[in-house]
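Let me begin by handing over the structure; questions about it come next.
Here the complex is missing a single protein chain, while all its other protein chains stay put.
Right, chain A next:
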Amino acid sequence: MVQYNFKKITVVPTGKEFIDIILSRTQRRTPTQVHKGYAISRLRQFYMRKVKFTQQNFHDKLSTIIEDFPRLDDIHPFYGDLLHVLYNKDHYKLALGQINTARNLIGKIAKDYVKLLKYGDSLYRCKSLKVAALGRMCTVIKRVSPSLAYLEQIRQHMARLPSIDPNTRTILICGYPNVGKSSFINKITRADVDVQPYAFTTKSLFVGHTDYEYLRYQVIDTPGILDRPFEDRNIIEMCSITALAHLRAAVLFFLDISGSCGYSIAQQAALFHSIKSLFMNKPLIIVCNKTDLQPLEGISEDDMKLVMEMKAEALKTVIGQGGEPTDDDGVLLKMSTLTEDGVIAVKNAACARLLDQRVESKMKSKRLSECLNRFHVAMPKPRDQKERPPCIPQAVLEAKAKKAEETAEKEKRKLERDIENENGGAGVYSASLKKNYILAHDEWKEDPMPEILDGHNVYDFIDPDILMRLEELEREENVLQGLEADDDFEMDGAELTPEEQAALAEIRKKKSLLIQQHRIKKSTAESRPTVPRKFDKDKRFTSERMGRQLSSLGLDPTMAIDRARSKSRGRKRERSVSRGGYGDDSMEVDGEQANKKLRLRSRSASRSKSRPPGEVVPGEGYKDTAQKTKAIKMAKSSSKKRNKDARRGEADRVIPTLRPKHLFSGKRSIGKTDRR
């Protein structure tokens, strides 16, 4: 049941706000950029998406509004009527209906425009279609904005309605204005209703709660009712009438004995009689208030008669309800809210009457079982002293006896749990799991067996005849060891004699030298000049060398050297003598100088330097090793080309042959030869 949660209705925005919200949301949540260069399908999709998105949002928001507002037919008739009284059912329905139509219209608009957009052929057309669609949707909302405003008003008012539960125990207070209804409710509940001397201080229903015999009762304070024909009643009075009509409650009709409310008893009695139809099936109590001003006994005869008539009517309701003995006090009570005299009595009487009535009706209804806990089983009183024990058949007795035996047995056996408890409980004692092992010898039960030994799982090795196998293994092992000893003595067969070893060493040395030289040749290929043999710097092509090599091979070189000498051309007599001269170089000064020059010119790095190549010497002017190595590298790379050309240095621009023959003679295959 939609209980009275009128507080949970979503806020209804005004027309303008609504449009703003939806449009800004569309702008934020859909992509915004589009260029006319895009594919047409993409443009269409972009705009269709916007239209659909807007429509969807309108639909969603309008749907929530329509669903949140209660349907007057679905809620409790008390609330239905109350809302009708307050807001006029028809207007309410109309407003919601208009919202609904707006929703449908927007849906239709979107559908139509999406259909048109499917055939839009340019960015501009698609855009204008989208603009038109959104514009029409917004116009629809603008037209509907008065309904929205009205619904917002209703929502705000509904949220402030008092939360009355129509099904629980309720006490309704009614009567003329100013008779003391609100004072009464202030007295018995914690409600804080305005009490003022003017009429219609209370303009709507107020709820308070009070307790009686551990049950909670709601007490509803109504605005005063005047004695008028039904059609003339205003909204405020209609509230109380509705409450009276629909709530199953105990009714307290307040009577102002003193007449200080401004209305006589006669008028009040008249009112009573005109609304007594509303008191059908409700426990009615007539309360005479303001007895401090005028005690009940002191009123005039006519007034007394009227009061008695009212009492009679009230009694009728009592009788109709259950045949309780006529109880004067239960129907007509007097009290004074100012002196608080009799207030509690009134409340108790009302609560009791209501409770009785409710219990009666529940008992009559089919849902008796729910109230069963309120029933009481009566035990009959014994009428004589005769023993009447229950009759149990023999078979049952036997079965019972057997069962008793079994339980006794069970109790005799000692459980593990008992042992545990004996020895200190769960945390202290741990049961011995090995107690019930079945082994060949009982003293093995507590043996600790290792599971792991030296990186092996002991379980994998367990075998009853492991000893036998082990013996075999050991025998095998001995045999193998014997064989091994024999093997060691065999080897020394083919060994080389020392001379042969010397020859082998010499061979290997020569091979490695060749390899080294080849490697040097490869690595310096870029920066080494290819020079003809007559400029033989390292003296590799001398006849002495040839002689030495031939003699190291075991041949006699004399003939070869003579032949070479006789065939050689006249060499330029160089100042320097053949290098590797035996002793006396120091004698010849010129030779020495020439040697020195040669030595100076060769810049190849000798091994005798003790510093590593990149080390920074303080006087040189380098910042760090990186800089120095870079400088060295740059120097080397710049000299590579010169080396290749066999230049001595930067300044060497010597052309060994100014007019080489191959360039200055001969015909060309194509072209002219006037420039050489």
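Here, a residue touches a chain if its C-beta (ideal position, glycine included) is under 8 Å from a C-beta of that chain, and two chains touch if they have at least 3 such contacts; residues count from 1.
To be clear about the criterion, contacts and distances are computed from a predicted model.
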{"item": "Among \"Exosome complex component RRP40\", \"WD repeat-containing protein 46\", \"Golgi apparatus membrane protein TVP23 homolog\" or \"TRASH domain-containing protein\", UniProt-listed name of the chain not shown", "value": "\"TRASH domain-containing protein\""}
{"item": "Touching residue (missing chain; options A:T32, A:S551 or A:S638)", "value": "A:S551"}
{"item": "Residue in contact with the excluded chain [from A:M280, A:I462 or A:I670]", "value": "A:I462"}
{"item": "Sole contact to the chain not displayed, among A:D90, A:E451 or A:D538", "value": "A:E451"}
{"item": "Residue numbers in chain A that touch the chain omitted from display", "value": "437-441, 444, 447, 449-464, 466-467, 469-470, 472-474, 476-477, 480, 484, 491, 493-497, 499-500, 502-504, 506-508, 510-511, 544, 547-548, 550-558, 561, 577-578, 581-582, 584, 587-588"}
